[in-house]
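As you look at this complex, bear in mind that one protein chain is not there, while each of the others sits in place.
Labels run A and B following the written order; every chain starts at residue 1.
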Amino acid sequence: MAIHGLWVINKAGGLVYQRNFGDGLPHLTANEYLVLAGTLHGIHAITSRLSPSGPSSGAQVIEGESFKLNVLLTHTGTKFILLTSLVEPTVDAMLQKVYEIYAEAVMKNPFHTPEMPIRTEGFDAKVTALLSGR
Amino acid sequence: MTIFSLYIFDRHCACVYYQDWHRSRKPKPAVPGGTLPAVNKSLSPTTIAGSHVQDVSPRNTLSINSGVVIAVSNDDPSFTQHPSSSPSGTGGQSSSGGGQSTGLSFDEEAKLVYGVVLSLRNMIKKLSGKDEQFVSYKTSAYKLHLYETLSGYKFVMLSDPEAESLRTTLHSIYAGPFLEYVVRNPLVSMDSKERGIDNEYFRAATDRAVKSIPFYSI
Partner (left out) sequence: MAYTQGNQQNARFSVLSSSSLSSVEHLSPNSSRFSLPNTPSINTTLGTPRPNLRPNIYDRHLNKTRTAEVSASSFAYLFSEVIQYTQKRVSGINDLERRLNTLGYRVGMRVLELNVWRSESTSKAPKREIKFLPALMSIHTQVWKAVFGKPADAIEKSVENDDEYMIVDNDPPITRNISIPRDMSQLSCSSFTAGIVEAVLDGLGFPARVTAHNTPSDTHPGRTTILIKLERSVIEREELLK
């Protein structure tokens, strides 16, 4: 059980928030994260088209050998991505909680510009309280 | 629980084999030149109607009466079959009643699958900081599993989203049918960049292997 990181990707595929928790995964440069987020945004769109049966969502869980990426796509196109260890049963609830914090601390903050990088201390503090104690 | 399809890609990014089972949305046949010959008979490019008798390549001379797919030459102008009307195909292949299409032609679909797999593989490697493999991803409708051999062959299987990891299955297809009927088969030209690896025994053996997966069912 470990949380490695949190990303928020805006509806255009830009990384607007990135946080690492702990040292479970190496810390990359800001630029590398930007590129990865852009890639993920593209892949997410393609995966919904590859469905062999009926309409499909985009990728929801992407697994490696020791960690996974959990993707929450909101109805407004914002993506929340939580990097966790493979066994993390409450991850969906956690993503919903992060979304809720985002709606509270970011969208209600008059000093945040929508679709732009999130530099909101309130969001940082609440996300830390939610995720880093685990 | 079910298995939808299997793709095999070689190290030159080309799709060399395709087979599907309970797939309700089928891709359209590939455009001419879009895919290699001997990948999957029913999804190879269709040409102007004619007789469908001569779908025997000069080299693979298995009897067409067996009703199993054998290699089809891309440049054989007389090949005529549509996927929906194909009388052949292994027994496990889903019937032609699907009707629904993904809107993609087979070669486009194969390229997208390869692109997604390759991107995710690189992403996982980058994120892990070591040589960690991408294993699977899942959406609301399906789950994609990857097994990559040391020689660069990528086995990609699409299954029900709730399926367990299919890595062992993919490994056993590699260690069993693939080694037996592709690697050891002198009539299959591996790594040729020109032909796929489709042949009757391999298709039948793969079919058996997939149907022996515990949660495989119609």
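Points worth noting:
In the analysis below, contacts are C-beta pairs under 8 Å (C-beta built on N, C-alpha and C of every residue); 3 or more make two chains touch, one makes a residue touch a chain.
It should be emphasised that the depicted structure is a prediction, and the values quoted were computed from it without experimental measurement.
Counted over the whole complex, the shown chains touched by the missing one are A. The missing chain, though absent from the display, is touched by one residue of A:Lys11, A:Arg49, A:Lys97 or A:Arg119; that residue is A:Arg119. Contacts to the hidden chain, counted on chain A, fall at residues 104-105, 107-112, 119-123, 125.
By definition in this document, only the chains that are shown with their structure count from here on.
By the touch rule above, chain A contacts chain B in their complex via residues 25-26, 28, 32, 36, 39-40, 42-43, 46-67, 69, 83.
Contacts from chain B toward chain A in the complex involve residues 4-5, 20, 22-25, 102-104, 109, 112-113, 115-116, 119-120, 122-124, 126-129, 132-142, 144, 158.
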